[in-house]
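Structure first, commentary second.
Here the complex is missing a single protein chain, while all its other protein chains stay put.
In order of appearance the chains are A, B and C, and numbering begins at 1 in each one.
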Amino acid sequence: MEELRLNPVLENLKRGGPAVILPKDIGPIIAYTGVGKDSICIEAGTGSAFLTVSLANICKKVYTYEKDEKFFEFAKENIKRSFLENIEIQNKDIVESGFDVKFEKQKVDLVMLDMPHAERAVKYSIKVLKKGKFLVGYLTNLEQVKEFVKECEHEKFQDIFTIETIEREYLIKEKGTRPVHQGLMHTAYLVFARK
Amino acid sequence: MEELRLNPVLENLKRGGPAVILPKDIGPIIAYTGVGKDSICIEAGTGSAFLTVSLANICKKVYTYEKDEKFFEFAKENIKRSFLENIEIQNKDIVESGFDVKFEKQKVDLVMLDMPHAERAVKYSIKVLKKGKFLVGYLTNLEQVKEFVKECEHEKFQDIFTIETIEREYLIKEKGTRPVHQGLMHTAYLVFARK
Amino acid sequence: MEELRLNPVLENLKRGGPAVILPKDIGPIIAYTGVGKDSICIEAGTGSAFLTVSLANICKKVYTYEKDEKFFEFAKENIKRSFLENIEIQNKDIVESGFDVKFEKQKVDLVMLDMPHAERAVKYSIKVLKKGKFLVGYLTNLEQVKEFVKECEHEKFQDIFTIETIEREYLIKEKGTRPVHQGLMHTAYLVFARK
Partner (left out) sequence: MEELRLNPVLENLKRGGPAVILPKDIGPIIAYTGVGKDSICIEAGTGSAFLTVSLANICKKVYTYEKDEKFFEFAKENIKRSFLENIEIQNKDIVESGFDVKFEKQKVDLVMLDMPHAERAVKYSIKVLKKGKFLVGYLTNLEQVKEFVKECEHEKFQDIFTIETIEREYLIKEKGTRPVHQGLMHTAYLVFARK
């Protein structure tokens, strides 16, 4: 089985909490949204904070919401381990309350949703995004993708597209170059929608 | 055929010059190396500067080398179009001369090689990288991968691994969810090697 | 773009009619059902008869149904070109009429469905299959897969499974081994259900 490859920023984080978003999917999230060192990001839910930390390593500020109290504690520990100081985490259910009102004025460069019923947060996302910037849904199955895309269309997002990535690691030997036999076949679908 | 998806940073750049590195591969380069807003990067060759601009959007500083004079002019134009001011480009053949001597003191967080005979620049790369940081080779075919990996082993790099990503875009319709029929099957292999 | 690879049996058939089932999918249909030289197969619809001819080349007898009159004529021409004499084709809509009554006695070894609303023919398929033998659905999108699987479950089929295959062709050169850049990303999903 393929070894888990984590980057220098992620390798200090704790495993064993909620499912993590891996570099395999962190990569396209960053590359297709174009976030950079001036970007302000909102994320819900935080989960194990692997994506939170990856975004904070790149962006100016990350606001992240986690409704589950246990996950919230787990995420806080991982944020501490990252030594990054530009992350603000709240223990809050975004579907019930929406994002903080302040974001309707100080709009953001990315809204990242990785949570059950992410489609219910699409209507909040459009309000807090700067024009031209992306909402991303990290969604395990195609039923979720369909509901999410439908909501994005309903909220008049542009350039909605859905991708998945299959990543293969190779064994490189003098006389034996081939992909690793077993590996990750699927993690999630990524939906991108631009305001 | 799948549409070309570029992010807000890349969509202003010119096409039609040397082959570009696409978000499909920019993603894993960023995600597996863990570069962020404090990172200093070296890149050779610049090509169309799509990766250059993507790294500069995220990192503190990017030094990039392009030996071909036409590509150098094309890249300069794209760097201008990006409005990013943290890129330094030189028209220079790194295989002949190595990186600037100053980097042996002010070491860097990433060396990114996308050039013919990238394996010949591996020995220069180890000298300029900070400990724990990555060299990445963007390599079209497996013979190049083998030579590159061999050189990395010879220079005592750690955690050498090789991946490829296959990305699929989906059509999401009320009654017709499926991957797009035709698409990109292969761009390049990515070799990561850690100092 | 990857060249179309057809086997010696298929290369004499006409193209330009309804979409063809390619070796990429003909392979798993044969390999997962285990049909062989003693097998009797039913197929609906015939389409361009590429699968019909492939099955007839292997099996004892193939009964095939095509409701569209133009496709029926096209298929007849291709059956003629195959010089195979163990194919019986009818211009008939299976959803309306079911398979011939005789099959409820002389049961068959494979029912292959490649047609709109294939799920409506599942109830006829269970009646004509020998115990332990397979129904296969060739289905373009996941909504069809779900309806088809649901019907199979309703009709008490066993061992229901769904696969897709991604096939890549390689360029093999002394100094340039790599997958072909562009290619077929998706043809169809295959659902297998055993009586």
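The rule we apply is simple: a contact is a pair of C-beta atoms (placed from the backbone, for glycine too) under 8 Å apart; a residue touches a chain by one contact, two chains touch by 3 or more.
Because the structure is predicted, anything quoted here is derived from the model rather than measured.
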item	value
Hidden partner chain, touching residue among A:Val95, A:Ile126, A:Ile160 or A:Leu184	A:Leu184
Interface residues of chain A (partner: the chain not displayed)	1-2, 140-143, 166, 168, 175-187, 189
Chain C residues that touch the omitted chain in the full complex	3, 5, 7-10, 23-24, 26-37, 54, 57-60, 132-133, 142, 145-146, 149-150, 160-170, 172, 174, 177, 189, 191-192
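Criterion: only the chains that are shown with their structure count from here on.
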item	value
Distance from the mean Cα position of chain C to that of chain A, given in whole angstrom	40
Mean-CA-position distance for chain C and chain B (Å)	44
Chain centre separation in whole Å, for chain B relative to chain A (CA means)	23
Multi-partner residues of chain C (at least 2 other chains)	142, 166
